[in-house]
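For reference, the structure discussed in these notes is given below.
Heads up, one of the protein chains got dropped from this complex, but the rest are sitting where they should.
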Amino acid sequence: MKQFFSFVKKEFYHVFRDSWTMVILLLMPVVQMILFGFAISTEIRNINVAIVAPEHDELTKMITDKLDAVDYFTVNGYFTSMEKLDEAFRQGDIDCAIIFGQAFEENLYSADGSSICLSVDASNSNTATTMAMYAQSIISDCIKELSPYVGAAGIAPDIKMLYNPQMKSSFNFVPGLMGLIIILICAMMTSVSIVREKEKGTMELLLVSPVKPLTIVISKMVPYMVMSFVNYLTILLLATTLLGVPVAGSFLTLSLLSLIYIITALALGLLISSATQSQLVAMIGSGMVLMIPVLFFSGLLFPVEGMPKVFQYFSWIVPARWYVTAAKKLMIQGLSFRYVLQEFIVLSSMAVLFITISLKSFKNRLS
Amino acid sequence: MEDNVIIAEGLTKCFGTFTAVDHISFSVKKGEIFGFLGANGAGKTTAMRMLCGLSIPTEGKAVVAGFDVETQSEEIKKNIGYMSQKFSLYEDLKVWENIRLFAGIYGVPEKEIAPKTDALLGRLGFEKEKNTLVKLLPLGWKQKLAFSVAIFHGPKIVFLDEPTGGVDPMVRRQFWNMIYEAAERGITVFVTTHYMDEAEYCDRISIMVDGRIEAMDTPKNLKDEFGVESMDEVFYLLARTAKRAE
Partner (left out) sequence: MMLKYLLEKEFKQFFRNPFLPKLIVFFPVMIMLIIPWIANMDIKNINVSVVNHDSSSASEDLIHVIESSNYFILGKVTADYDEAMTLLEFGETDAIIEIPAEFEKNLLTTGSSPVQISINAVNETKGALGSNYLTAICMDFSSDFFEKHNMAAAGNINVVSTFNMPKLNVSVQNRYNPYMDYKLFMIPALMVIIVILMGGFLPALNIVGEKEKGTIEQINISPVPKFIFIIAKLIPYWVIGLLVLFLTMLVGYWVYGLWPENGFWTVCLFAVLFIFAVSGFGLIVSNYAKTMQQASFIMFFFILVFMLMSGLLTPLHCMPEWAQYFTIINPPRYFIEMMRVVYIKGGTLHDLWPQFFAHVFFAVFFALWAVLSYKKRD
């Protein structure tokens, strides 16, 4: 035990001596939280609308004003030629065009009615759908006002947005970012620091000493575990104070979950280090190659349920996916421990598995 | 005076409050083998880096091959060779590729590189290793190769930073023979070492203690001055006053 502590002390000394890395590690999550928490958003706003109207009658003016009055639409162009319109679309000056039909106001009460074409930039099919929906509802509200009768509600639904009534993107991004930052820092730090010792030949020195490989490996992980936990607390603090993301469930359960996730991530770094010989490979492996699956398979950006089945199965082997799912349940939905039991079990088994495999490979090299 | 190729006057380097090199002054003559001795941490490497133009002096001045270290460091670099304590050829390049790279960098004409490479490998007895990756060579071979590369372009001065660290006595002997050959061709050799038997091979030596030069003369004069039999004892007498420890 004494031996273990002296090892841990040595590792702490190593980590803290490199003050630049320390600053980067502790500051990185802060900057990322601030940038992403505020800036990353899929909420529709600032949509530039162009108006194409053959006649400038009262009604087109009314619809134009209604659109402009809404927060998320800005009318910023009147076009008469389709070529100019096309150019404006290509250059990204406008996102949406309202093209009024011929004799718009006149035809409104005719048997055929008048027509409007909503031309939306559908490069991004998601925002296009939403843009069109918003514009349609504003236009139909305008028309309803002209109608002499009050329509029946029918089964117009009464909608309740559970857990996120203000529809904030950050509720979805914050748990995802936690998953991303923790795993990248932990896996990268451990794998690189172990491979570095291998490159320099000092690892051999440690492995031939009477100290057990397990002691060496664990003492290497402890400082990073502490730092990651500090990162976790920082992120959580920023998320709750700055972004208003709740911790609706139990803070203790969330912390326990995060601790297990940190250990899993460290163990993953260990696994990578046991499979690689050079720092370059360890870094690219744990940084780049790991970043992509975590970014795309964790539900941070794209919901896992929307993926083809094969990839949904694949996401099972991505630790971040389990963590992010559980963190959302605990933080946002405020559910209790029994709802995240599955994720706890999966993450812990992953940690045990990774550590066992990498210890085996360390021992094999010795014999 | 004009055949002094290295002149240092009050050369000083501080890192924060720590004075690594403290007002050293000396000069080295053309064709001389100048031994630069000192315990670990005495400031040898720092002094050498200043002379090579790798590090800007905090105070004082030095002229190397006729150029000022502070203002004309790039001119100096054209006229010197360097081999450091840390082995510094490219491990993932083959033997001939390393020679070709450094020859090219120092402006050896393309046509001359290949024949000169073969001649060099012949002299070293490395013909068979021409296509070997440097990382696969034994340490002693690497050191000899690195030295050969450092003087390939015929520099006026070659700086050697503990060139024989970690190699066996056989190779060390061979290495010093190479140094003598280089000196005979008129190349000034500036070498740091902490092997005292190697100090005896030098024309003149200086001994650094805590960033200052405490003694500088031929090995024989130094032994006489201190009244001892070997350089080891001279070094011991001086070094025990050191306050810095590594």
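Here the chain labels run A and B in written order, and each chain numbers its own residues starting at 1.
As a working rule, contacts are C-beta pairs under 8 Å (C-beta built on N, C-alpha and C of every residue); 3 or more make two chains touch, one makes a residue touch a chain.
Predicted model only: the values in this text are computed from it and were never measured.
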Residue, one of A:S6, A:Q102, A:T129 or A:S349, that touches the chain absent here: A:T129
Selected residue (touches chain absent from view) among A:L108, A:V226, A:L242 or A:I357: A:L108
Residue of A:A69, A:A103 or A:C117 touching the missing chain in the full complex: A:C117
Sole contact to the chain not displayed, among A:N172, A:N231, A:T264 or A:S358: A:N172
Positions on chain A contacted by the hidden chain, ascending: 18, 20-21, 24-25, 28, 31-32, 35-36, 38-48, 87, 89-92, 95, 108-130, 132-133, 136, 139-140, 143, 146-165, 167-169, 171-172, 184, 188-189, 192-193, 196, 278-281, 283-284, 287-289, 291-292, 296-297, 299, 301-303, 305-308, 311, 325, 328-329, 332-333, 335, 339
Contact set of chain B toward the excluded chain (per top definition): 52-56, 73-74, 77-78, 80, 82, 84, 86-93, 97, 100-107, 110
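Note that only the chains that are shown with their structure count from here on.
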Computed distance of Cα centres, chain B from chain A, in Å: 55
